[in-house]
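I have a structure I would like to understand better, so I am pasting it below and will then ask my questions one at a time.
Showing subunit A:
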Amino acid sequence: MTTTLAAVGYAEEWYIQIVKSVVLFLLAVQIVPVVLLAERKLLGRFQNRYGPNRVGPFGAMQPLADIIKLATKEPFQPSTAIGFLYALAPVISLLTALAAFAILPFGDVANIFGTEVGLYGLDVGIGVLYVFAFGAIAFYGLMLGGWASGSKYSFLGAMRAAAQLISYEVAMGLSLVGVLMMAGTLSLTGIVEQQSGMWYIVPQFVGFLIFITAGFAETNRAPFDLPEADAELVAGYNTEYGGSKFAAYFFAEYVNILVVSGIAVTMFLGGWQLPFIDPPGFVDPFVVLAKIFVFVFLFVWIRATLPRLRYDQLMSFGWKVLLPLATANALVTAIVVVATS
Partner candidate 1 sequence: MPDSVGLELLAQDLAARAGADAVLATVYFRDRATVIVEPYTIVPVLEQLREKGYGALMSVHGVDYYPEEPRLGVHYELLDMNAVDRVTVKLRVTLDNPHVPSVTPNWPTANFQEREIYDMFGVIFDGHPDLRRILMPEDYEGHPQRRDFPVGGEPVLFTIDESEGTAYTQ
Partner candidate 2 sequence: MSTDVTPTPSDYRAMEESTTLAPLERLGSDDMDHELLTLNMGPHHPATHGVLRLLVTLEGEVVRDLKPIIGYVHTGIEKTAEDKSYWKAIPVVERMDYLAYYFNAYAFCGATETLLELEVPPRAQYLRVIHMELNRIMSHLVWLGTSALDLGAMSMFWYCFRDRELILDLFEQSSGARMHTRYIQIGGVAEDIPRGWEAKLREFTSQMPTRADQYNDLLANNEIVLQRLRGVCPLAEEELLKLGVTGPLLRAAGNPWDLRKAQPYSSYDHFDFNIPVGTEGDNWDRFAVRVAEIYESVKIIEQAMDGLPEGRTITDDRKVALPPRHELATSMEALIHHFKLVTEGFRVPPGEVYFPIEGPRGEYGCFVRSDGSSKPARVHMRDPSFVNLQATAPMTEGSYIADLIATLAMLDPVLGGIDR
């Protein structure tokens, strides 16, 4: 089977692909409330308080209550907003986040009831580039949303989002070049399979650090939450958003966290591989999810600990520290790869 977009590593029948896309969408929709709850609970613990504990057992129904609250709110729009773009921007954010989620490999090809199914949405040959492409489009969601709101705070938030995108996208891309050179493939499943001997976090530790730092900037999380910067810009690009449009932004932010964590797991932590043991295929998705949640914990931990950088400090950190470091890392890896092969 061929596609017009790109070559894929393994492709199933069309009906399996549709089923998989539905399953992945539902998975994202199910994990996000869990992440949300985990974040609020953890933040509570970090801050000497309980976190949500009123709705349902241990506050487990809190995300549901949040969603119902947001979904039933009045759709509000400032009179200065540009209506079409104002409505479109959160959709762009959500769409790109989910599209990037589709590429995360949760396992190898597994045999489910006699059918060979790849435990991922899509295994495209351009793997990593696909993620970056959608990550870049995702910023249009923030920029258009901030600009179309017709509010000065939103506008400043949108400008910050644009500056942040430019500063960190490059370093993030370069940080993965080392991994790609060692793996010799762009396919994410291929990269995972290459790590059966050693996870790439060991030889590519610098790249890992750069990727994680840039990943925080990419997802607009503390300490790089400048486009939102609640103390300075009220809520930045989403100041004027409420109800389900805000929920879309919110949802997209958490899907982005999952995507960045998932890419980090795939690229550096061996995906579904475990050291010394080789569990059966159905365990693989749980291994990946567990590793993702390690990163989610890291995201929350950092958010609870670190203050926010300043706009110019963020830019200079991206350009003057991360970019040269990522370039040097790629260069050194290239030399080593050529010398040892």
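How were these picked? Simply put, all candidates are chains of the complex that A comes from, given by their letters.
In this text, contacts are C-beta pairs under 8 Å (C-beta built on N, C-alpha and C of every residue); 3 or more make two chains touch, one makes a residue touch a chain; residues count from 1.
Note that this is a predicted model, so its numbers are computed, not measured.
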Complex partner of subunit A (touching, any copy) among 1 or 2
2
Per the touch rule, the subunit A residues reaching candidate 2 in their complex are 43, 46-49, 152-153, 156, 159, 222-223, 225, 229-234, 303-313
